[in-house]
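A quick write-up on the structure given underneath.
Removed: one protein chain of the complex. Kept in place: all other protein chains.
Up next, chain A:
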Amino acid sequence: MDEFVNLKATELRLGLPGTDNVCEERERVSCNKRTLQGVTENETESSMMKTGTCPPRKAQIVGWPPVRSSRKNIIQTKKNESDSEGGRGVYVKVSMDGAPYLRKIDLSCYKGYKELLKALEIMFNFSVGEYFEREGYKGSDFVPTYEDKDGDWMLIGDVPWEMFVCTCKRLRIMRGSEAKGVGCGV
């Protein structure tokens, strides 16, 4: 009998590849080879994985997923940055003159000024008036403004939306006489 022909290899069986292999033999291959025999066994196995001595399955497989190092590095950088910033979203504080406390909103949730202003109106229960390019907001005592990266207080709506999202540091809904100084042509 040819000793190189592995009879076991041609054996018909239902198990998944490598279920015969013990973890120690193949340190570089993931230990997480589940059987086909049903969900409960999988659950048991994965909970075993969590408490057992096998290291976390995702970190272990060399060269998987098949992505070049140059791409992996980028993803890692992005992950680190967003982890340190506390997640996605462009959160800015919103204050309203006369309101006892501030709110916070995520600018990236909105597609444009219309949506944003609508959300603010609902949040603070006020009306913002109509926007005119030359005169600013007319028809209301309330004027929506924002502080940009340079520290200046600007009228919301003047610059393209994307630029606004990038440069806005905080929002303030001005009220009454103070609002008169903001915007042009007032």
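We take it that a residue touches a chain if its C-beta (ideal position, glycine included) is under 8 Å from a C-beta of that chain, and two chains touch if they have at least 3 such contacts; residues count from 1.
Note that in this section contacts and distances are computed from a predicted model.
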Legend entry - Hidden subunit of the complex - UniProt protein name among "Ethylene receptor", "Actin-related protein 2/3 complex subunit 5", "Probable D-lactate dehydrogenase, mitochondrial" or "F-box domain-containing protein": "F-box domain-containing protein"
Inset, instruction - Please give every residue of chain A in contact with the chain that is not shown. - result: 3-6, 9-18, 25-26, 28-30, 32-34, 39, 58-59, 61-72, 74-75, 77-79, 88, 108, 111, 159-160, 162-163, 165-167
